[in-house]
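For reference, the structure I am asking about is given below.
Of the protein chains in this complex, one is absent; all others appear in place.
For reference, chains read A and B in written order, and residue numbers begin at 1 within each chain.
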Amino acid sequence: MALTIQDTMFLFIQMFMVACVWSYLYKTDNIFARGAAQIVISISTVHYFLNNLNRVYLQVLIPIMDGTRLINIIPVLAGVLFYTRLWKGKGWIASYSYSLSLGIGMGSLFTTYVSTNLLNPINRAITQVTGATTPFDQASALLAFIGTLCALSYWLFTVELKGPTRYILVFGRLFLMSSIGILYAQDVVWAQSLFIGAADKFLKFFRMVLLGAVA
Amino acid sequence: MALAKLGKIDYRFIYAFMTIITFIPLIYPIGIPTTVGDNVKNYVNKIETYPAGSVALTSFSGYITMLPDVEPIYVATYKLLFARGFKVLILLTDVDAPIVITQVLNKAGVDWSKEGIDFVIFPYMSMDEAAHVVFTDNIRSYFINDWKLRSLDNATNLPLMQEIYDYTDFDLVVGSTGHVSRYNVWCGIDIVAWGTGTGLLPFVGPFYDPINGPIYGYVGGASQGGELEIATGYLGDGIKTNDAKNLGIITLCIIIIIGNLSMLGEKEGGKE
Partner (left out) sequence: MASRNFIRRDLPLILVALTAFPILLNRFVTDDLLKNYWTTLGSWTSYISMIAWGLGVIYLFNGEYHALQMNKDKGIVPYLMFGILVGFSLLLVGMSILYADWTTMQLGIRHESYVWWYNGFYGAQSQAFYGLMFLYLMSASYRMLRFRNLEASILLLSGVIYTLRNTPIFNLYFPWMMPLGEWINNIGYTGGYNAALICMAFGSLLVGCRQLLGRERTAVEVTA
């Protein structure tokens, strides 16, 4: 199937934009890379703004106008008050918007975040040991449990330990290093996928438009 | 001394070399086979334990920048869910999601005439911690209508929503980031997790347990996306880029070895 002019243009734009970004590797301050950066900033900002504007209108303002959810006036007012930051001397009014958002966030944080991020990991670290079936799993879970305790000691107790107790911190640091290593690996594999995705788009123009290959 | 010189490779050479290494398999695919990891097998097995008609809530972030890393996972998962007869709810949590979900569902071969019957898409909303909890407590207090502005109470257009009101009506949650664990902690719903290499994998560890949950299986990043395609039998883009990934990582290993050899050389040089 022959490519339409729109498809050809689309592939060319993608290829050109990728090339502009990659030009950054050759010379950091070049007009192509800077232009590409401005386009990314511009498009993402406006896209977010338009989407949020549209959602606010449909989800918040319409129910106010048709009288089904008049109470939505309060969050609208709170949102608008944020803009008082633009006027010198009136910025303090935005404190009320922050307070409202913060209060709601705080209420849910105490109930959900704490139980998920505090109680659940503690519970998991213990049940992993007690629930393991094979000796290998038990040893592994015990190792993770000890590692958690040691790493916790490293984070929470900043006093310098001396004598044999210092090995608690050494062991904790080793576990943290292992975590950082894996985070690094995850980043490598993730960035590689994006790099391959961009490379594929770059090549697609030559493959499909110039060589006539099918997608 | 010769080894020490290995530590002086110019960074631009590394960039150029890696770019060429990535290009070669994209132009001439090699076709290296792939094996499937346990976390991916558990992901598929968990989904397959549910009977047809079960309700799955999919939290779809669909950030367009991350698509190469996560699109194979989305496509294979939706194919699997629909093939297993799931009723699917789709929560759009990123501003790009309304655009991306259309592309993903088209790739998954979804029958759009079944929208409202087999699946419902909620409109995009910027959702934080509080919003997720409210959504699970009472869907209708958070959303008034679906993404095409049809009321959730409209039985003609959205018959599926007439049976779904809150979290007690979900059987499974397929989610993308750390917040999904809250669905289990608070609501006791089973979770399988999907997402990007950096958006999911760093957060999933403490919650992953294939037997007790809360997260029973996970797939993170394009490599595991390729594994998912093999596990489900729905081959797609994930498997296509495997060769480039393989060659890239082999080169990474060589680069690390060269770096360490140069360090050895520097040490030897120091002794002399």
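The definition used in the following text is that contacts are C-beta pairs under 8 Å (C-beta built on N, C-alpha and C of every residue); 3 or more make two chains touch, one makes a residue touch a chain.
Quantities reported herein were computed from a predicted structural model and do not represent experimental measurements.
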Hidden partner chain, touching residue among A:Asn54, A:Thr68 or A:Thr127: A:Asn54
Touching residues (missing chain, whole complex) on subunit B: 9, 11, 14-15, 18-19, 32-35, 37-39, 64-68, 98-99, 102, 125-128, 130-131, 133-134, 137-138, 141-142, 149, 197, 201-202, 205-206, 208, 221, 223-224, 226-227, 242, 245-246, 248-253, 255-256, 258-260, 263
Touching residues on subunit A - with respect to the absent chain: 6, 9-10, 13-15, 17-18, 20-22, 24-25, 31, 34-60, 62, 71-72, 74-76, 78-80, 82-83, 85-86, 88-89, 91-111, 113-114, 117-118, 121-122, 124-125, 140-141, 143-149, 151-152, 154-156, 172-189, 191-192, 194-199, 201-202
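In this text, only the chains that are shown with their structure count from here on.
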Centroid distance [mean C-alpha coordinates] between subunit B and subunit A, Å: 14
Residue numbers on subunit B that touch subunit A, as the complex places them: 12, 15, 19, 22-23, 26-27, 65-69, 95-96, 98, 123-126, 128-130, 133, 143-144, 149, 178, 181-182, 185-186, 196-198, 201-202, 206-207, 209, 211-212, 214, 220-223, 241, 244-245, 248-249, 252
Residues of subunit A that touch subunit B when the two form their complex: 22, 25-26, 47-48, 51-52, 55, 58-59, 63, 104-105, 107-109, 111-113, 115-116, 120-121, 124, 127-128, 131, 183, 186-190, 192-200, 203
